[in-house]
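Here the complex is missing one protein chain, while the rest keep their positions.
Labels run A and B following the written order; every chain starts at residue 1.
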Amino acid sequence: MSDLLLPAEPTQRGIARELYALAAEQPIISPHGHVDPGLIADDAPFPDPARLIIVPDHYVTRMLLSQGIPPAELGVPTRDGTPSEQDGRTIWRRFAEHWHLFRGTPSRLWLERTFETVFGVTERLSPATADAIYDEISARLATPEFRPRALFERFNIEVLATTESPLDDLARHARLADDGWGGPGGRVITTFRPDNVVDMEFEDWAGNVARLGEITGEDTGTYRGYLNALRARRLDFVAAGATSTDHGHLTARTLLLTPAEAEALYTRGLSGTATAEDAEAFRAHMLIEMARMSIEDGLVMQLHPGAFRNHNRWLYDRHGRDVGGDVPHAVEFVHGLKPLLDAHGNDPRLRLVLFTLDEDTFTRELAPLAGGYAALFLGAPWWFLDSPEVMRRFREAVTETAGFYNTAGFVDDTRAFCSIPVRHDVARRIDAGFLARLVAEHRLPLDEAAETIVDLAYRLPKKIFKIGEKL
Amino acid sequence: MSDLLLPAEPTQRGIARELYALAAEQPIISPHGHVDPGLIADDAPFPDPARLIIVPDHYVTRMLLSQGIPPAELGVPTRDGTPSEQDGRTIWRRFAEHWHLFRGTPSRLWLERTFETVFGVTERLSPATADAIYDEISARLATPEFRPRALFERFNIEVLATTESPLDDLARHARLADDGWGGPGGRVITTFRPDNVVDMEFEDWAGNVARLGEITGEDTGTYRGYLNALRARRLDFVAAGATSTDHGHLTARTLLLTPAEAEALYTRGLSGTATAEDAEAFRAHMLIEMARMSIEDGLVMQLHPGAFRNHNRWLYDRHGRDVGGDVPHAVEFVHGLKPLLDAHGNDPRLRLVLFTLDEDTFTRELAPLAGGYAALFLGAPWWFLDSPEVMRRFREAVTETAGFYNTAGFVDDTRAFCSIPVRHDVARRIDAGFLARLVAEHRLPLDEAAETIVDLAYRLPKKIFKIGEKL
Partner (left out) sequence: MSDLLLPAEPTQRGIARELYALAAEQPIISPHGHVDPGLIADDAPFPDPARLIIVPDHYVTRMLLSQGIPPAELGVPTRDGTPSEQDGRTIWRRFAEHWHLFRGTPSRLWLERTFETVFGVTERLSPATADAIYDEISARLATPEFRPRALFERFNIEVLATTESPLDDLARHARLADDGWGGPGGRVITTFRPDNVVDMEFEDWAGNVARLGEITGEDTGTYRGYLNALRARRLDFVAAGATSTDHGHLTARTLLLTPAEAEALYTRGLSGTATAEDAEAFRAHMLIEMARMSIEDGLVMQLHPGAFRNHNRWLYDRHGRDVGGDVPHAVEFVHGLKPLLDAHGNDPRLRLVLFTLDEDTFTRELAPLAGGYAALFLGAPWWFLDSPEVMRRFREAVTETAGFYNTAGFVDDTRAFCSIPVRHDVARRIDAGFLARLVAEHRLPLDEAAETIVDLAYRLPKKIFKIGEKL
């Protein structure tokens, strides 16, 4: 067993090894991520290593962009059809030439450990070894053992949640259910993510809302019909196995409007006359509506605020969304969430998991809120913060006020299916190291640390995200 | 001697032990806290363990609320008289069932160490041991050795400051003075905390101001009379032993108004027409007035900004103030304090101790201000930040710019008399560990670290808070 990421100091390393061993044998609960459910439904072989590992990974392509290598040279598709690099091996070599850029980053950890533990590649990546590693991974990918379902088993994943919009037809999840992999209580479940019908500033919101009406048979030309459509669609998602919703918002602002006020905003949105303030107010209001619906239907609510989408305009113009052009900005929770918390913050039927991209809120806002409201839980450090150093700082920052049991366990939040076990492994190692320090400093007995690490790795995410529960 | 909280790495632990031993033998100076002075004045036996330890501790009850256990089930009194749990043993058992929630929190440290060092209880708390521990503590509490004054001696407390409002009749402190325990230079002294007559948004501010007039014989119907009344009341507090004032404000904003402007705000406040902005402006202005009075009468000034009071509305509606419903919010010092600092920031007669609930201000604002103005000192991490990890981060953050000698030592800020020695002990251990690292990294010679730890534990708080000085 490797000592990767365990504390260097021998006493703590010894304790951390013991604790990590307990975590390592737990199945993976992945309650939030972006794997394509079609991947498991189809169970088709993966493409070449570059298309599997480099092209879709915006952590990788943005780092190379930051050093002047344009995404098109790495195969990232363009919006206007301008050709981008198509040869997998060329992309792979280009990547290998810049491997030093990833020193000290989680991308390096994820990739290197994936090479090793998933593909059995132990040579270090470099221009000299790039071709051999490419060939080695290619060869593995051609075998049945590297089909998605086989890897799913090998990865010891108990449940994997994907994320779909209300406009998704859930056909892939239906196929999974038919195969005994999906549906309520299944191994692959969906998550209800309504941003594209809640955020008036989303591309073609009005069109999206119209489609929502078609799908549900509700008249989304009215606010009442819109709410009914959302309610209905949430139940469809529950039927497809969902246990949670997810909300990606610019801020954590919430707002309690009267139905008439909300209706007026909605109407302005449909007529194309809503201002940016209207859109923000409507998003803020809809978070409370979503909380109300969660109280009704039991779906756990996740909030991911604080991403400034498409900040890199040049990149967006050329390559569109979700290619590494987002950045965090400062987020405020204490005033922002107050209207929602005033309404439902202590309601035991509500479960709201808060994520942040702004670690400055760990001790000042998140831990005090989660440590004082019955409905609130803290999600793991996310996205830019999904890294060993921040995971450690997260525990150091929030545990003293919120304890361990107001935190919801790790979420990998990834599109990269093959990296899932490594990502969970990193989180488990960091938690083991943190707990080991508490033990070594006589702040927690070893047996309680042992119970806690299993709670963090397995029991807490399962319980808080209602995995396996009937809603 | 326990190695609790000392660094795990052996070299540093060895040095930390030496340094901690020097700190551990120092008497306790407690210049800021919320112990009821009647406790020492009456010297009556403590109530049962649940009423002593659980019911009044909002750190405990808010953590249980965050996991869905309502405060009424823990005996917290309700505003409307709805019954809350009255049986001490039932409360204690409920608490013991949820003991795991406190893993990694300072509450666990404080409670466990208090059980052990104050009550001699060495068994670990659990549902199985709850009754036995309850009985053991109850038995101790019935003995004369566990009366408040006996514990005061045993705790090696040199001076304990309590906190009273200008409307307090100071009768408890008068009794202490009669017994040779209170008054100027005494062992139990008061602190002047005028929030309820300075903050127009405080419950019944106008009534409070009227009572202030009655107590002092000044006409608080006028602004001039109001200032005179404050001046007079401050002197009453000095006569009762106070060496400092304390100011709990929503923000750190200060504002220099002309007397006419201040008077106009005051009049609007009395007539009930002040806006929220008026109230904030008046608070901001009054901080400068208080600084001026401090220059006159010598009282050290403490500022505790940044608590959003009664954030949890459900909790406030049921149980009122000070039961765990406050949370921090972001605070700004650099622009906020400028008017006060422009007026008096380098005046050696002023001593202003700044506290924060927002650790993001440690390096950016607090250390540069305290390291550059003669009147400013930094208080210890407070409330949500009164914890080992934050204490360590505080030293790591502020020492490099403000040094040790612009920090004012530890304040326990507690209502929980029995936890006082443990809280100071935690701070001393963390300081020992921090200094040990400096020594181990060859940044400070051991003899200077030894002098510094005693300064931090004893000499600095005594000097900066003017303990034992004639004002």
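Quick note on the criterion: contacts are C-beta pairs under 8 Å (C-beta built on N, C-alpha and C of every residue); 3 or more make two chains touch, one makes a residue touch a chain.
Quantities reported herein were computed from a predicted structural model and do not represent experimental measurements.
Contact with the undisplayed chain is limited, among B:Asp317, B:Glu396 or B:Glu469, to B:Glu396. For the options B:Tyr59, B:Phe102, B:Phe155 or B:Tyr373, the residue in contact with the chain missing from this view is B:Tyr373. In the complete complex, the residue from B:Arg233, B:Arg437 or B:Lys462 that touches the missing chain is B:Arg437. On the side of chain B, touch with the chain left out of the figure occurs at residues 9, 11-12, 332, 334-335, 338, 341-342, 345-346, 348, 360, 363-365, 367-374, 376, 395-397, 399-406, 437-438, 440-445, 448, 451-452. Within chain A, the residues in touch with the undisplayed chain are 2-10, 62-63, 65-68, 100-106, 108-109, 124, 308, 311-315, 324-325, 327-330, 357-360, 384-385, 387-390.
Methods note: only the chains that are shown with their structure count from here on.
If you average the Cα atoms of chain A and of chain B, the two centres end up 40 Å apart.
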